[in-house]
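For this depiction, one protein chain was excluded, whereas all remaining protein chains were kept in their positions.
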Amino acid sequence: MENKILKKDQIGKLYNELVGEYKFYAPKNHKGNISFEQIEKPEDILLDYLNSKIPPKSVLFPKMEVLFEYTLDDKDVEITDRQDLDEKTLIFGIRPCDAYSFELFANFFSSHGNVKDEIYLKKKENTTLIGIGCNTPRTTCFCTSVNGNPFKKDDMDLFLTDLGDSYLVEGISDKGKSLIERLSWLSNAKEADLKKSEELAKKAEEAIVTKIDAKGAVKILETSFEHPIWDEISEACVGCGTCAYLCPTCTCFDVIDETDQYNKRGRRIRIWDTCQSCLYTKETSGHNPRNTKIQRCRNRIMHKFSYYPKNYDLLGCVGCGRCVYLCPVNNDLRVILNKINKIEKKEEKKAVV
Amino acid sequence: MSNPYIPYLTKVKSIVTENKVNDIKTIELEFKKEEEYKKFEYIPGQFAEISLIGKGECPIGIASSPTEEGTIKFTIKKMGTVTTGFHSSEIGDIIGVRGPCGNGWPVEDMKGKNIVVIGGGFAFSTLRSLVIYLLDEKHRKDYGDITVIYGNRDPGEVLYTDVLEEWKKRDDIKVVLTIDREAEGWTEEVGFVAPIVKKVAPSSDNAIAVVCGPPIMIKTTIAVMEELNWGPEQILNSLEARMKCGIGKCGRCNIGNKFICTDGPVFSLAELKELPDEY
Amino acid sequence: MRPEVKKKMTETVLEEKKLDEKWEPKIIAFLCNWCSYAGADLAGVSRIQYPPNIRIVRVPCSGRINPYFIIKSLTDGWDGVLISGCHPGDCHYISGNLVARRRFAILNELLEFFGIEPGRVNFMWASAAEGERFANLVKKTTKIVKEIGPNTKFQKEW
Partner (left out) sequence: MGIDTENQEIENSIREIAKKLLSENQVDVIIGYAEGTIPLSSTPIFIRKEEDVNKLIWNNLCYINLANYLVPLMPQLCDSEGNALKIGIVAKGCVGRAVNHLAVEKQVDLEKVKMIGIRCNGIVNRSKINLEIGEKEILEVSISGNDIIVKGKDWEKKFPYDQYINDLCKVCKVKSPSASNETCVGECEEIESIHDEFADVIDFESKSSEEKWNYIKEALEPCTLCYSCRQACPLCYCNLCFVDQNLPVWFGKTAELPDIIVFHLIRAFHLAGRCVACGACSSVCPVGIDLNMITRKLEKIVKDRYDFTSGLNAETLPPMMDFKMEDTEEFMLEED
């Protein structure tokens, strides 16, 4: 399959051609907050960005999603299933780390127990990802430490590389390749373009300055559930949901019923929820298995770096760095992981002596 | 595709008030569609997410046994929004049921063994399911001796008095009932569950014990059983947690890397000792 | 019924509401048991006419009126809220209405600050003997709310 070139001024053309068939999502700037929104005008697409503040998980796992709707009539109930799951979605301009998070999402929603989350999986199946390599990663990014790469291509359908005034287009999956065939007006890429893209990839990887020994932390965490380090880690945390809500791999949700009593109808919806909230685990009896901030903070780190690897042999983090630079009290994940790595080594040394 | 969050619709067939203070009711549900009842294949110890459409959902252990065909039963204590809603429901009301969820009591692994069922208070519902299942003529021959020890605060709190009477009449099951403090007209044992277990002293040879009840009862009973030489893999427990989805997706019911809703709610004591103490 | 059909129905109903000059607001009234509720009763017994737009909720004291009641009424789509208690100094519980008055003052200002039309939520005092005053103020409230129009600000799009 030959690689193609998409000129930057052709984005509008691409949009116009695909918008009829797909729900077209792309990064959009709304008062400084970049998030993936359904695009109405091609001018709104913003591709010259570091990364979106709201992760693109919001497209397939929105902060509020209807599970089903119902009508209540005296004693009878009628349930209406979701009708929109077959619509095709296209996410344009997604970063490699976020694309990888979709894989983790699908992996989680299709395993654990014998019931799959068909709502998510169906939508995922009907989604085409067009990603862009990260030419200028943030200093807070650490994807290379968690099985990622600023030019990781395998989770995308089409992969673009920003060459300055144009994009190099590579078809990755079959879905992507057939899409390229459809866009017959794309010009062919030259040898020099490919070379430039390789150089950019190399440069980007070098630009990731944060290195974390995540695998080491996984090992240490297996035995540090009771370690006093958690007191220290959770001290500054205020218990808000920023880290979880803006994490591309956090899947937890709450289910609530909403009734429009005057119209005798209602809907059951799911909304984002976070393990940092005290209420998250509180039982009706009043008992709360994770009653303190220490336990809740521990659960978040353990979930991503111990439970997730234990269950699926994968890290539950994609290294996007959102929780690092958006935490209100700067409770830096990188620092936390380094602390975990360090403390244990000290103890090992003691044991040797 | 099938949306895993859509409940089967059922109708309330009967409501039984189980105790004097009127905060525990057993609700019998009949599926609106016969084929959905066929799909709802369960074993004792599993639970279902039952929902009052418009109020919400909550996980409740199934109190009926699969051998009691036609309907399913739930014993519900009035606690929060949804359970209070159930208490005000009437015969004929529509109730959603999603499930069955969880692993249930390992009835296959229990075959050929003596079974000791120890329950305290309101937690007896899935034990009722288990005992009825074991006593069913199709299954009784697969299991050894059955002992039931059931403790309550006072005589008015004893659930399922009708089935208990039936069991007492049979000679292939030993039923020990106890209450915490003496009360007028009570002819059975008196005392907390743990000392009664010590008194009855069920043998641990080729046996499995199922323990369900409030945390303090479980703690004391397990201490007694360890004294009586029961191994941790012989003692089974059923855990509770706040749950939303019941199918391992919403995330909140984890203990370590296990989810109570899919890997549990039944865990052996040996399994629990491996997991962090966060339940 | 399919949700989208239902949605369209609500939309049309709303539009009609706006166009229809005969549109009548629905007003929820929280009345203190000791004064205004009796005042309403007196108005009735004395055959004083007042608009039928109010639906009365009897509360033990204006101090019992949780501000949530007021905001919840607005989010539930009531076009107006009327709150009535004993005149200052006359509270059956001595100071319930004085506590409530501070609450209402702040809530009222905040609601206006958030862009809820002044007059959507109305507060009044009326004693058990003031049947006529009660009727007059209900008339006034109804007139004010009618001028403001239907309450759609908290309506959700579904």
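Note that the chains are named A, B and C in the order they appear, and that numbering of residues resets to 1 at the start of each chain.
Quick note on the criterion: a residue touches a chain if its C-beta (ideal position, glycine included) is under 8 Å from a C-beta of that chain, and two chains touch if they have at least 3 such contacts.
As the structure is a computational prediction, the values presented were derived from the model and not from experiment.
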For the full complex, contacts between the hidden chain and the displayed ones involve A, B, C
Per the whole complex, from A:K8, A:K23, A:K53 or A:K264 the residue touching the absent chain is A:K53
Out of A:V19, A:A236 or A:L314, only one touches the absent chain, namely A:A236
Of A:R82, A:R95 or A:R138, the residue touching the omitted chain is A:R138
Listed in rising order, the chain C residues that touch the chain left out are 67-68, 71-72, 75, 88-89, 95, 98-99, 101-118, 122-125, 133, 136-137, 140-141, 153-157
Omitted-chain footprint on chain B covers residues 80-81, 84
Had the left-out chain been drawn, it would touch chain A at residues 29-34, 46, 48-50, 53-54, 62-64, 136, 138-140, 231, 234-236, 238-242, 245-246, 254, 256, 258, 269, 271-272, 274, 277, 279, 292-294, 324-326, 328-332, 334-335
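Here is the rule we go by: only the chains that are shown with their structure count from here on.
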When centres are defined as mean Cα positions, the distance from chain A to chain B in whole Å is 39
Distance between the CA centroids of chain B and chain C (whole Å) is 49
Chain A residues touching 2+ other chains are 261
Residue positions on chain C within touch of chain A in the complex are 1-3, 6, 10, 76-77, 156, 158
Residue positions on chain A within touch of chain C in the complex are 66, 69, 71, 78, 80, 260-263, 265, 267
The chain B residues in contact with chain A across the complex are 1-7, 9, 51, 53-58, 79-80, 83, 92-94, 96, 101, 215, 240-242, 244-245, 247-257, 259, 261-262, 276, 278-279
